[in-house]
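In this view, the complex is presented without one of its protein chains, the others remaining in place.
Going in written order, the chains are labelled A, B and C, and every chain counts its residues from 1.
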Amino acid sequence: MTTPATEYSLAELMICAAAEAFRPDGEVLATGIGVIPRIAASLAMKTFNTDLMMTDSEAWILSEPNPLGKRPDDFVQRNESWMGFSRIFDNVWSGKRHAMLGPVQIDRYGQTNTSALGGTYEQPKTQMLGARGFPGNSISHQNSFLVPSHNSRVFVEGECDFVSSIGYNPERLPKGRSLDDVDIRLIVTDLCVMDFAGPDHQVRLVSLHPGITVEQVIDNTGFPVDISADVPTTPAPTEEQLAIIAEMDPQNQRSFQIKDNPAGNRA
Amino acid sequence: MTTPATEYSLAELMICAAAEAFRPDGEVLATGIGVIPRIAASLAMKTFNTDLMMTDSEAWILSEPNPLGKRPDDFVQRNESWMGFSRIFDNVWSGKRHAMLGPVQIDRYGQTNTSALGGTYEQPKTQMLGARGFPGNSISHQNSFLVPSHNSRVFVEGECDFVSSIGYNPERLPKGRSLDDVDIRLIVTDLCVMDFAGPDHQVRLVSLHPGITVEQVIDNTGFPVDISADVPTTPAPTEEQLAIIAEMDPQNQRSFQIKDNPAGNRA
Amino acid sequence: MNKQMTAAEVVAELKDGMTIGIGGWGPRRKPMALIREILRSDLKDLTIVSYGGADVGMLCAAGKVKKLVFAFVSLDFIPLEPYFRKARQSGSIDVMEIDEGMLLLGLRAAAWGVPFIPTEVGLGTDIINKNPDIKLIDSPYDDKEWVAMPALKLDAALLHADTANERGVVGISGPDHYMDDWYARAAEKTYVSCDELVDADYFNDPDHARTVLWERSATSGVVHIPGGAHPTSCAPLYGFDIPHTKEYNASAKEGGFTAYFEKYIEGKTEHEYQQLVGGIDAINALPIPAY
Partner (left out) sequence: MNKQMTAAEVVAELKDGMTIGIGGWGPRRKPMALIREILRSDLKDLTIVSYGGADVGMLCAAGKVKKLVFAFVSLDFIPLEPYFRKARQSGSIDVMEIDEGMLLLGLRAAAWGVPFIPTEVGLGTDIINKNPDIKLIDSPYDDKEWVAMPALKLDAALLHADTANERGVVGISGPDHYMDDWYARAAEKTYVSCDELVDADYFNDPDHARTVLWERSATSGVVHIPGGAHPTSCAPLYGFDIPHTKEYNASAKEGGFTAYFEKYIEGKTEHEYQQLVGGIDAINALPIPAY
């Protein structure tokens, strides 16, 4: 699995970068909501972390991830156990899960917003989905975020308008708990990969996508990011990874995930 | 259903008396543990309270009660819903259940003991089953008791050696609750039927089995019983009831429940 | 006991101000025929507890909702529910916004007759800040604080299932029953619409009895309405109606809910509604989606 590809899309680069989030997980349920996170989890499960578990997005855990979209009539889904929505919470609260989701706002503490923008809480300017499972996910197990368009409307300067998930905010630390109980892994965007390994859980730049500069990240992030002198470049997908991605996404849904489906190397 | 039988066993009389406990229940799960309580619940379900529910004593709720013992090979069990032991507690805590059980001790408050006799709690003289589900049953739903041998070792003078189930004891009333929250219905013994409708929930004599005297009840009960001047006689089974009992217990297990299987009328 | 009722009889048993739980999940297995009957009634000031989809949107649009207890409201393939958004953005409903798992715990607490279940879910988030009625407690066993998720006691639950019998035995044979069992157990009264009314022998088969998630004592009424979940799905019988849901969604921008309501619901029987959406055969032919 070591032949770097020369041609690949940004979406494919992001899939491979996001798959890395699941590498150290061991045997957990990998939940990737959305096309890129789901292919990322599938790629991890089919390569470097075969102990992962995934669902069919409905009621079954699978021993092999399903390809995206409509499948041939003779397709046999590799069920492993029943996993209705009510049982998902037994898994969430056990901590044996890693969710990768795409919130609308993320602040310097890793707090996210999936619910309401602007106005007041009683009358928001823009109502979105709601808190969903973010409160429970964030305090129960590891989480990563996927941001298809890295800008300072997502990475806000202040706190999120509504805080759906707990982050590394000392002001909100519950009694008897430590900030180390929060476990946010990677943020994968269209510009870079970040984590929370800066000083005092500050957001840190892990790698820049090919052709992206530190300045682009700084300019498009509403809060300071910990940036080392020598930031590595996000590794290109390997040919083997691209083949698995194509197998998992035969209808090329990934090509619609990033505006204009740009190439991965923007140098 | 109105032809009184002239020949019937004491066990059959007790079955019919015990079935009365389930008459006013409406739609609840009737759990009769032991031969007489189970036939009693079956009789109630097949006659005057067809809304009752019963299980197969394993994992299924039935729409018709199973006969006792080994059934013919072509027998079709009338399943209605899965009801594994874990789900039983959802039913218990909903209050929609009536259990009829046979504890080893019953005191004046209707508290019962199924666990330990004599000695200390750390080292009882006689260890029995344990508290089982009695604590939960007693505080969640209505309960009745079946006592095959009415004597003052069962109906103890003081409190039970170990209190497995809550009763009408003001000393043990939990904060914020009322003695009326406790709901003990009938006690059916080989001598009589009793309930807790005396003054301040005192045990009251409801009816005497044919040929049994008030003195026999008093002499064999370790605490005072509320007894009216004119105590009725427990009604004889009807021929129709005996036919159903025979159908539910084709191997006549009921004949082994009371020592020497006496006749119901001991006059 | 024969528990068969009509949808109108169910709605007649509901009262203004009640707390009503609605089963299903987003666009899946919602008791939409019962919801339509509520829309036709003068019922009002309801507190709705739901993993919400168009059920919540329509009730909001029709002004039936005083307060909503929710973790999300979504049409799924259309992420945002238009009429729920309008209600929120106009400040016209009170909300108790909680986590999906907290909603489950609240139903379980109600089902088990306890005032709350402790959880750490919600700590450090605005779920706690925006819900002063949800209390934090100490534990007698550690030095941490915990969220005391209160029991969500329902006056009534409205559910849709594929099979039921007249005694109130309800079978859900699709792959997921969602939290419907907990709605049934948390409610004072539970009303179930069903696609198929089966006879008692149907459940003799252990495979069928396995699809029964609560005792019939937790079912108050059964309404036989084939296709009654439309435009939401009822696996394994039919999928959701994507074109109809798109039309419903678009109505929020063109004509408003009044236009949708007049076209499909007002003064119409469920049979007339079904004719307008293609008829029962078309409903039963809606494909189950794959993800």
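Note that a contact is a pair of C-beta atoms (placed from the backbone, for glycine too) under 8 Å apart; a residue touches a chain by one contact, two chains touch by 3 or more.
Fair warning: this is a prediction, and the values are worked out from it, not measured in the lab.
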Chain not shown, its touching partners among those shown: A, B, C
Residue in contact with the excluded chain [from C:63, C:113 or C:256]: C:113
Would you indicate which residue among B:3, B:50, B:127 or B:213 is in contact with the undisplayed chain? B:127
The listed residue (B:9, B:42 or B:140) that touches the chain absent from the view is B:140
Residue-wise, where is chain C in contact with the chain that is not depicted? 112-120, 135, 137, 139-142, 144, 146, 148, 150-151, 175, 206-207, 210
Take the complete complex as the reference. Which residues in chain A touch the chain that isn't displayed? 27-29, 50-51, 53, 60-61, 63, 76-83, 90-91, 93-96, 140
Please output the residues of chain B touching the missing chain, sorted low to high. 56-60, 66, 68-71, 82, 84-86, 89, 92-93, 111, 115-116, 119-136, 138-140, 162-167, 169, 172-177, 182
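The rule we apply is simple: only the chains that are shown with their structure count from here on.
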Omitting chain C while every other chain stays put - resulting connected groups: A | B
Chain whose average C-alpha position is farthest from chain B's own: A
Kindly work out which chain lies most centrally, taking the average of its C-alpha atoms as its position. C
The larger set of C-beta contacts, choosing between A-C and B-C, lies at A-C
Provide the C-alpha centroid distance between chain A and chain B, rounded to the nearest whole angstrom. 59
Expressed in whole Å, how far the mean CA point of chain B lies from that of chain C is 40
Could you please state the distance in Å, as a whole number, between where the Cα atoms of chain A are centred and where those of chain C are centred? 30
Using the touch rule from the top of the page, what residues of chain A touch 2 or more other chains? none
